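Take this structure first; my questions come after.
All protein chains but one are shown at their positions in the complex.
Per-chain residue numbering starts at 1, and chain names A, B and C are given in the order in which the chains are listed.
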Amino acid sequence: MKRVRAEVLSVRRLGAYHVLTIVAPEVAERARPGQFLSVAMPPHRAFLLRRHFSIHQASRRGGWAGTLEFAVEAQGPGTRWLAEVKPHRFLDVIGPLGKPFAYPARLTNCLLVCEGHGGAPISFLAQELRARGKRVDMLIGGATHDHVFKPIEAKRMAQTIRIATADGSMGEPGSVADLLPEMVEAVGAQVVYAAGPREMLRRVAELCVERRIPSQVALEERMACGMGQCFTCVVPVIRKDGSGYDHLRACTEGPVFNPARILWDRWMGEAPEPAPTPPEGFPVVRSWPG
Amino acid sequence: MKRVRAEVLSVRRLGAYHVLTIVAPEVAERARPGQFLSVAMPPHRAFLLRRHFSIHQASRRGGWAGTLEFAVEAQGPGTRWLAEVKPHRFLDVIGPLGKPFAYPARLTNCLLVCEGHGGAPISFLAQELRARGKRVDMLIGGATHDHVFKPIEAKRMAQTIRIATADGSMGEPGSVADLLPEMVEAVGAQVVYAAGPREMLRRVAELCVERRIPSQVALEERMACGMGQCFTCVVPVIRKDGSGYDHLRACTEGPVFNPARILWDRWMGEAPEPAPTPPEGFPVVRSWPG
Amino acid sequence: MAGVKPTMTVDLAGVAFPLPVLAASGCLGTGGEPTVVDLRRLGGVVTRSLTLEPRRGAPTPRMAETPSGLLSWTGLQNPGVEGFLVEDLPRLEQAGVPVVASIAGGGVEEFLRVTSLLQHRPGIVALEVYLGAPDEERGRGRPFAARLDRAVEVVGAVARMSRLPVFAKLPYLEPDLVETARACVRAGAHGLTLIGGVPGLAVDAERLRPELAAPIGLLSGPAIKPIALAAVHRVARELPEVPIMGVGGIATGRDAVEFLLAGAWAVQVGTAMLIDPAAPVEIARGILAYLKDKQLESPAALRGRLRVPGTSP
Partner (left out) sequence: MAGVKPTMTVDLAGVAFPLPVLAASGCLGTGGEPTVVDLRRLGGVVTRSLTLEPRRGAPTPRMAETPSGLLSWTGLQNPGVEGFLVEDLPRLEQAGVPVVASIAGGGVEEFLRVTSLLQHRPGIVALEVYLGAPDEERGRGRPFAARLDRAVEVVGAVARMSRLPVFAKLPYLEPDLVETARACVRAGAHGLTLIGGVPGLAVDAERLRPELAAPIGLLSGPAIKPIALAAVHRVARELPEVPIMGVGGIATGRDAVEFLLAGAWAVQVGTAMLIDPAAPVEIARGILAYLKDKQLESPAALRGRLRVPGTSP
């Protein structure tokens, strides 16, 4: 990972997103799909922490060599600030961070599933898989048609593509997870990749475990540092030997995980937990049985 | 006082200052020299409190009717933000606040003394005194020639004017307070008005008390609200009956005070105080003998 | 969606406040000053803490700005009970806003005398005992709240005398906040106001001096919101029957909702009102919008609804 002062080349509106192109050759050179960037906020703000964004594009060749793209969905103060950044401003960027998606060695049929801004890394992945001669099929979704990430580009890259929106304003109504079982059959998916909201990822995980399809998901967990220092971004992941689980950092041991090993209930806060001992104002360490 | 959404018409660089012109008819109508404005800071900043500025100009007639001017000396984050505000942006402004300078009824020879951004209210006052047919003489100073506030305009309004700068880059080297005794004699000052740093004001006060010249000074004390609500802005002022002193709010009972009644030592933190009782983490109320 | 029309009235210890948003003590002068705040649109006004005699308070400087916070110590400057009754109360009464009188004193006796002078005055609906006030009698200037026995003594004495509901206002205490709150309630407090700021220091590195003459001040504003929320949550969980006024860093309707969810029955607004005199009005509007959105009938429906994982809702 590198820390760079990256110039903003452009900010383009894209439906519900703003796509920022920045100049960061050292980062672009190494960036792989699934990895992310961390961007510092401006000084004197009440919001201090860096914000994290999946790498949507890294150009290593041609006229755009050395540039990176990421897509921002403006929600809170940090993303709103970024969406309004002016070209030629410099950003304090660290990247590439985290573990990328692994490419399949032998298997060829890759089904890529995304919802919302999860489309940013998935679209990058589609491109890289295609470059490796894989067959790519895609399921793309979002809250409204504005949230469906780059459907035209997806059509160009994918063999087949289906779209679902929560409000039915584009493609089928509902979640991409509803279309998943059918799609897996239809395209003969051998590997599934997914990025997007937890509920959707969890359903992807369940289906893939059930059908024994190898899969990888890119998660988002709140990150204070994004660089492995603070341990605020952990995800409960079952150990390889099955002897329990560990809290792994989404920023360094992720954000790409094997969904079969994630303790989804626990991660999503639905595990039946013992009532917390009275913290009396101080946090309490709770031991979590493996 | 009124609270208004005021459009910024222009921001002009003026030496070390930025002069902002805003549209605020209801405020402009009532504004008098010595009064001030309070300006809200933008959201999501680590600096929250309103900032306060003397009214430098209030146009009630002509093409600029309904506009107000104030001069900002960029020092900290709040004033730096204001100095960079773009025209047509709206500011949340409350004003006019505080007690204005009183105009003399019979006396005619007014000596006006200022240093730094104290020139902003003093220049407004000069204009109003002239409009009332008074003789105005001025002493203007600052750290460097860049800090001498509108000397050309002052020359137009004043019978005589002398300038002093700390670094000697304009007028005489030193403080305006050094020139004061001479100037008082030379112009036959009957009333003295002053605005600027405490050290200077205090010397003005001493001279005026000694020579029994009526005088008024505009003070700056830290203000959390500027509207009389919080009592953070007080100044120790001797009671009229001499029976002790009160803590008067600079924002409502000032910022213009009779300097003869200010306990300068105490205000400037130089009064010999009893050692504070151990606060043990909590502030301690200390009673201050009158 | 059936349009629920929430009522905003809240009842704390038998006092009905028309809105769950009050002006916090010390942030609206004594309440009688002319101000851009529209008193009629407040749920209530807590007065500046009142002592028997006028107090001049701490020397200046009295404030410093800190990251997302305000550090201040005015040292209980106030016009004294008489001054308040003559100068300020009439205007508050005329506005028809419920007045909570914040009472202070250097010792128990003073608290009692202030209580006796205030409790029969029309317009005053409750008393708030300021336990952050320095105990000049037995505490060498430390606040009454710093010693459990003294807090209990003051609150107990006032509660026994008072015909009005009594709220005990506590500064931030660690780790004994819950214990002190409980002791105040046992001693007779009908409700609690949490919290009154956190001690802090600001340093002027250029002049090698504290920014405040005090030199320690109380930190308020958004910076302390998480601290105040934790305080309210902890006490409300242990004392769910006791009316709590939540205060500390509330600047938006959403902030207020967070306090209500954490267990407050109503909220007070201090620093935010110094910045935006209309803040309490906006905050009340925000609570109303939230209630409508969630189809809830009153602020009380939010009380303590925070779902802590692993505990029943």
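Quick note on the criterion: a residue touches a chain if its C-beta (ideal position, glycine included) is under 8 Å from a C-beta of that chain, and two chains touch if they have at least 3 such contacts.
Keep in mind it's a predicted model, so treat the numbers as computed, not measured.
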Touching the absent chain when the full complex is considered, from C:P67, C:G107, C:G123 or C:G188: C:P67
Hidden partner chain, touching residue among C:L173, C:A187 or C:V242: C:L173
Touching residue (missing chain; options C:V198, C:M245 or C:I275): C:V198
Touching residue (missing chain; options A:R13, A:R106, A:R222 or A:K240): A:R222
Chain A residues touching the omitted chain (full complex): 1-3, 40, 46-50, 92, 94, 221-225, 227-236, 245-247, 252, 266-267, 269, 271, 273, 276-288
Residue ranges of chain C at the interface with the undisplayed chain: 59, 66-69, 71, 142-143, 146, 171-175, 198-203, 205, 208-210, 213, 215-217, 219, 221-227, 229-230, 233-234, 249, 254, 257-258, 261-262, 290, 305-309
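Going forward, only the chains that are shown with their structure count from here on.
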Chain pair, most C-beta pairs within the contact cut-off: B-C
Chain centre separation (chain A, chain C; CA means) in Å: 44
Interchain centroid distance [CA atoms averaged], chain B/chain C, Å: 34
Residue numbers of chain B (touch at least two other chains): 46-47
Contacts with two or more other chains, residues of chain C listed in rising order: 67-68, 222
